[in-house]
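Apart from one protein chain that is not included, each protein chain of the complex appears where it belongs.
Let's turn to subunit A:
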Amino acid sequence: MAADRKVTDYVTLVSNDGYEFKILRSAACIAGTIKKALDPTSGFREMEQNRVELPTINGVTLEKVCEYLYYNQKHAESKDVPDMEIQPELCLELLIAADYLDGE
């Protein structure tokens, strides 16, 4: 499979309108779909490039997704976590994105 040297700390997520988000690989991999795309044993293109293009998600939503991924990682171990603030107009798109990305 692909060489391990390509496993970087940060990966790039790209929205359909061209925004790029560089986030921690560990946070990104909370999303099942991203995790599988970057799985070193499979060796897909995304893994080679450390870059996942997500043509179904726009920049605004992806930003919120990234925010959530970090939020999730930060609070993974704690209890009584405060709810994340989500604008109502983003809700639906976030839900779709979640269904698409999660896998878990």
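The definition used in the following text is that a contact is a pair of C-beta atoms (placed from the backbone, for glycine too) under 8 Å apart; a residue touches a chain by one contact, two chains touch by 3 or more; residues count from 1.
The definition used in the following text is that contacts and distances are computed from a predicted model.
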item: Protein name, per the UniProt record, of whichever chain is missing from view ("Cullin-3", "TRAPP subunit", "DNA-directed RNA polymerase subunit beta" or "Postreplication repair E3 ubiquitin-protein ligase RAD18"); value: "Cullin-3"
item: Residues of subunit A (touch criterion as defined above) contacting the omitted chain; value: 2, 32-33, 36-37, 39, 41-48, 52-56, 68, 81, 83-84, 86, 92-96, 98-103
